[in-house]
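A protein chain is absent from this complex, but the other protein chains hold their places.
The letters A, B, C, D and E name the chains in turn, as written, and every chain counts its residues from 1.
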Amino acid sequence: MAILHTVNKSPYEKTSLESCVQRSDAGAAILLIEDGVYAALAGGAKAELVKAALADRKVFVLEPDLKARGLADQALIEGVESVDFDGFVDLTTQYDQVNAWL
Amino acid sequence: MAILHTVNKSPYEKTSLESCVQRSDAGAAILLIEDGVYAALAGGAKAELVKAALADRKVFVLEPDLKARGLADQALIEGVESVDFDGFVDLTTQYDQVNAWL
Amino acid sequence: MSEENDGKKFMFVNRRAPYGTIYAQESLEVVLIAAALEQDVSLLFIDDGVFQLTKGQNTEGVGMKNFSPAYAALGDYDVSKLYVEKESLEERGLTLDDLQHLTWEDEDDDWAEKDSIRLISRDEVKKLIEEQDVLLSF
Amino acid sequence: MSEENDGKKFMFVNRRAPYGTIYAQESLEVVLIAAALEQDVSLLFIDDGVFQLTKGQNTEGVGMKNFSPAYAALGDYDVSKLYVEKESLEERGLTLDDLQHLTWEDEDDDWAEKDSIRLISRDEVKKLIEEQDVLLSF
Amino acid sequence: MKYAIMINEGPYNHQASDTAYNFCKAALDKGHEIIRVFFYHDGVNNATRLGVPPQDDRNITEKWVALGKEHDLDLSVCVAAAQRRGLLDEGEAQRWGKDVNNIAEVFHITGLGQLVEACIQADRLVEFGD
Partner (left out) sequence: MKYAIMINEGPYNHQASDTAYNFCKAALDKGHEIIRVFFYHDGVNNATRLGVPPQDDRNITEKWVALGKEHDLDLSVCVAAAQRRGLLDEGEAQRWGKDVNNIAEVFHITGLGQLVEACIQADRLVEFGD
């Protein structure tokens, strides 16, 4: 089994991403959506969380949410892959289950 | 001026208390309410936040919220004072303004 | 699939404290329905979710409903797997003694009363999440 | 009381990111009313509140209303004090160049166009909060 | 002392409305004055008369209505926030061509100016939210 974990909260505001990174297994994927996309910024102080996850998990970010927040031109952490809503749907088919870290 | 700051979020879930402690001035007071009361537990890993505030600020905790959460018998950080809703009202009169860290 | 149950493995992931928000309370209603529909139900308590299980909750002073007795009733509905993460408890300065003593009666063991709360490590949590068919987070 | 204004000193404390929740958007409506009622209005952006001011917001892909142009309109309502905490910006890897360039026209200086955003330190935030008559947090 | 109260979250889902109620009750019992309780954001949902909570739970809207009647409180609901979320009085329902309204007695719909006015008149604003 491999799980797709969604995180929709800013890592600067809530501990959801940290909790997810600590409890997701190798081979899992983390998809950053809504305010979760702030975690993907290369220059942010919380970039370490995503970098740690990238060691053995995939990390995706929902591009429409990046664009809404004016972050389309910001550098993302290397290895983070952008997806649109089509890609979000595809990820839910590629992984065995979905878990939301609210 | 001296401000009464209210914090209603668990320090394990949100960064509200940390943000409040960093930006409240000497002489101010912090009142922990709702899920904010968890910050007052002596044995908790986030106890340092309240201890730091106690250096030059008062810290209060709303007892009805402690009791609701089954924490009436837990040891609180030394220096934290319990108040009920009457005490909450009194604090808003004793300080010059109130600011909510939501 | 579990050995005892032909249903799906439903895990309820509880990460939030009680009373500040309603999620803990309303999630219990789903747990009972899933159990009634004979699914293989378990509950996971991590992060502030461990605060849901404290004993001695008394909501008189806040004027809200005390729903903590519902956890003790879970055993009657054959919900016997309440996983509590050890690290989450420790970070909050709590021990098992601070939580309700929750039990169930094992039909296959002459109705022996057994503990419902199973203390597990963060590493075990990782594995457990991967074994589920349905994850409901509240 | 400020020198230019007989109203109360209203400070709007913005700590949350836009779009994930509605607070940033709905708080602006209060700002405009307070300005219309001739209060001495200022806005403070700390924590994720600094994300409200990013330039280039484009909400087409999420189907929500892009309300970021409202910040540029604040100057027209004589709202000219937008305090942004330097440490909050830095922690998030942002600089002033990532934010909208917001201006107002100073009536007392021959309508000279001036910057609305004032970068201040965390220590200055502490002092500023203490100087207010009304603090509205969103 | 004169208070303005702001409530930003709806009933039951968050504790905000319960805490605000307990605060107001304690303040009134001590002889303080509450100029206005202003319901903003999801807080407007406290004003619905259609809520039917379980019998063994509190009815938050009814608690506010009773407190409002006892102390002649001004329970103000922000019109813009209420429109968005479907909380209407008779006039609003007519204005927008809706067949029914759902506001409870005592509560009334008003503009954001009433929030700012309350802050101007009050000695303290106390805010309850998420």
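Quick note on the criterion: contacts are C-beta pairs under 8 Å (C-beta built on N, C-alpha and C of every residue); 3 or more make two chains touch, one makes a residue touch a chain.
Nothing here was measured: the structure is a model prediction, and the numbers come from that model.
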item	value
Omitted chain - touching chains that are shown	A, C, D, E
Which of C:Q39, C:Q57 or C:S88 contacts the chain that the document leaves out	C:Q39
Touching residue (missing chain; options D:Y19, D:F45 or D:F138)	D:Y19
Footprint left on chain D by the chain that the document does not show	19-22, 62-65
Positions on chain A where the hidden chain makes contact	6, 8, 33-35, 64, 84-86, 88-89, 92-93, 97-98, 100, 102
Positions on chain C where the hidden chain makes contact	7-8, 10, 22-23, 26, 29-30, 33-34, 36-37, 39, 134-137
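Quick note on the criterion: only the chains that are shown with their structure count from here on.
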item	value
Both-way neighbours, i.e. chains that touch chain D and touch chain B	A, E
Those chains which touch chain E and also touch chain D	B
Pair with more cross-chain C-beta pairs in contact, given B-C and C-E	B-C
Greatest separation from chain C - chain, by CA centre	D
Length of the line joining the C-alpha centres of chain A and chain E, rounded to whole Å	38
Whole-Å separation of chain centres (CA-atom averages), chain A against chain B	33
For chain A paired with chain D, centre-to-centre distance based on mean C-alpha positions, whole Å	29
Touching two or more other chains - residue numbers and ranges from chain E	8, 15, 19, 22, 125, 127, 129-130
Per-residue overlap in chain A, given as positions that touch at least 2 other chains	12-13, 15
Every chain pair in contact, whichever chains are involved	A-B, A-C, A-D, B-C, B-D, B-E, C-E, D-E
